[in-house]
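Since the structure comes first, as structure tokens, the remarks are kept for the end.
Just one protein chain is left out here, and the rest sit where they should.
Each chain gets a letter, A and B, in the order it is written, and its residues are counted from 1.
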Amino acid sequence: MIKYAIRRTLLAIPVLFGISLVTFWILQLAPGGPEARFAQNTRVTPEQIAEFRARWGLDQPIPVQYCRWLGFCNPEVSGTVLGVFPSPLALIGPNAPWPNFLPTAISGADNGVFHGDLGFSIQNGQPVTDVIGERIGPTIILAGTAWILWLICAFLLGVLAAVKRYSVFDTGFTIATYIGYAMPTFLLGLLLIFLFTQPPLKLFPVGGMWDVRTIPSFGTDAYWQMLAQQPLKVLGDLAQHLVLPVITLMVVNVAGDSRFIRASMLDALDQDFIKTAKAKGVSDRGVTYHHALRNALLPAITNIGLEIPFLFAGAIVTETIFSWPGMGRLSIEATRNFDYPILMGVLVVTAIITVGANILADIAYAVVDPRVKYD
Amino acid sequence: MATLQPSIEELTPAPAPGTADYEVSLVSLNQWQLAWRRFRKHRMAMIGTGLFFAIILISFVGPFIVPYDPLSISTPIKGCGSGCPPSFAPGNFHPFGTTGGLQRDIFALVINGGRLSLLIGVGASMISAVIGAVVGGVAGYFGSWWDGILMRICDVLLSLPLLFVILVVANFIGQGKGDWYTVLLVFALLGWAGLARLVRSVFLSLRGETFVDAARAVGVPSRRIIFKHILPNAISPIIVATTLSIAAVIVGEAFVSYLGFGVNPLTPTWGNVLSNAQNYLSQGNWWWAFFPGLFIVVTVLAVNFMGDGLRDALDPRSRL
Partner (left out) sequence: MTEALAAPPRPSPAPDQPLLDVRGLKTYFHTLDGVVKAVDGVDFTLPRGGTIGIVGESGSGKSVTAYTLMRLIDIPPGEIAGGQALFEGRDLLTLPMGEMRRIRGNDIAMIFQEPMTSLNPVFTIGDQIAEAVKLHQRVNDREAMNRAIEALRLVGIAAPERRVKQYPHELSGGMRQRAMIAMALSCEPKLLIADEPTTALDVTIQAQILELIKAIQERTGAALILITHDLAVVAEVCQQIVVMYAGRVVESGLVTDVLLRPEHPYTQGLLNSMPSDKKRGERLTAIQGVVPSPFRLPPGCKFAPRCVYAWDRCQEEPELLASGERLVRCWLQAPGETARRARFEADAAATVEALLNDESEPGFAAESPPA
């Protein structure tokens, strides 16, 4: 089983490389670039632009930039092969002759993903790791809460609908899930904002993660202090701000997942072994929750694993609409500003999380289904 | 032994042999006729299909009937001068009201916007379907290293947070001045991976079936096997997945355009019409967000109904 996990992880590495390579390449190839923001500014001279580009290493060929970004190549070394590929000399770190990608203690290099350096934001010069570090917390809070809640809801609703098939509940369930599924997340967000943050029902704040008038910024020391001293106030405020975004994120997924679970349960209930169980004298409840559910779980786990990437997509939408200071909104800002390092950093983080989640889902499936062989 | 089957003349006339077969008079239908029959019985599916075509009709024929130029700034009624409201609520002159700011007529915007939104949705889905089917078919049928490479590419595409990539690519390629066909291409080129996976698994499972060996034993070339024997089996999930992806693309385009990264505002789509709607909510302008949103939701619902109906109809094991 451990071998299985290791094997899956190793197989995922080329995928991660592929993802980073593709995205890096797309970013670089597209017209414009970080210097585009100066295009309208007549006071910026071409020399200044060139200097800007050189400072950020933007004048190097793409493979060289990618190599440096990875941490494979030494940024101090210039020179190229065929004008495009990094010179082999660049593969050696500052502490020759050790290769650059080895840990800092050995190679003396500290650039690139392999050394935990994701570069600096072109927008404001902050280290990318810092920026992401600030933003990842809120995203996890939002997405995590939504995910757990929607899993619970989806299971409850899906199983109930399968058990009470054709009943009024089931019909209502079908209608509700159709509508929920059809409602694009951002429209739902707008709808909720209109309904619950405006005069007749001003129940929830329009956006943001905390009340800026009363609570310090999330992540600062002052925030943690306040949390320690007045937990209820801080958490209560957080909860209030969470409600609408979480609902927005949840609805589509509850609709989709619960229908899937219902279908999966119905499939399981259709199997021959259910007849056997009934013929043994197992009660209806035993048949549903013991025999059928275990089998229905299997495809559900796979499905849930496959959903993880969409969690981030959904987070982008929700964070934008509700001004939630998370990675989703960060991506949008970075996109507008052509801030490559941030974009790549976000990509790396989300890709790792996604791939990791898929591996976990695979492992979970292998654990639950005794038919899976681990070899 | 001859006595076991008495000759017919020895008995009083028995029912003619033909009648022994009279029970076998159920009409046999082929796969598509069966599917159509089941589809017709699926009420939701029929409603969905009707709605979908109605919206198509409105979007493509509507602009010729409705006289408003969607981009024009509305003429205030009765010349209210500087005392005009920031935007008009739905009323006779503007059935869906106007936007804030530039005060463009929402009815015209929605009717016109439908054209591009639908084009992008249907167009991108179809192109994705073709790419996905070809890739999946090749990977599934030929296997070995074709399969390996193509599936790794699919993995990469599927692992990319799609929205993120669309944003980046659309923004960079379009620079916010995106043409609708650029956006369409972006969605098409990025969205085929899921279908490729699906088609591949169908091909993989069918490839092992005996009828493929039989065809090869007779000398049928690979290409013919793929297109004539295996593909018809894969068509059903392809149809269903494509239909459902229409909805996904419409929503995706709407969001991307809403953010300003998609189709430029000079050519309206449901998405870019919504671009600034949120800011005016607090002024009580609900109709700006509502009507384009309504059209999007209804279209998506209709397409989903259609897709579900197709799925039930084409699944040979369904119980309809």
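FYI, a residue touches a chain if its C-beta (ideal position, glycine included) is under 8 Å from a C-beta of that chain, and two chains touch if they have at least 3 such contacts.
None of these values were measured; they are calculated from a predicted model.
Although one chain is not drawn, the whole complex shows that of A:P97, A:G125, A:P199 or A:G281 it is A:G281 that touches it. Within the full complex, the residue among A:R7, A:K164 or A:R294 touching the omitted chain is A:R294.
Those residues of chain A that touch the chain absent from the view are 166, 271-273, 275-283, 291, 294-295, 298, 368-371.
To be clear about the criterion, only the chains that are shown with their structure count from here on.
Within the complex formed with chain B, the residues of chain A that make contact are 14-15, 18-19, 22-23, 26-27, 30-32, 178-179, 181-187, 190-191, 193-194, 198, 206, 309, 312-313, 316-317, 320-321, 331-332, 335-336, 338, 343, 346-347, 350-351, 354-355, 358.
Remark: chain B residues 44, 152-153, 155-156, 158-165, 167-169, 171-173, 175, 247, 251, 254-255, 258-259, 261, 274, 277-278, 281-282, 284, 286, 289, 293, 296-297, 300-301, 304-305 touch chain A in the complex.
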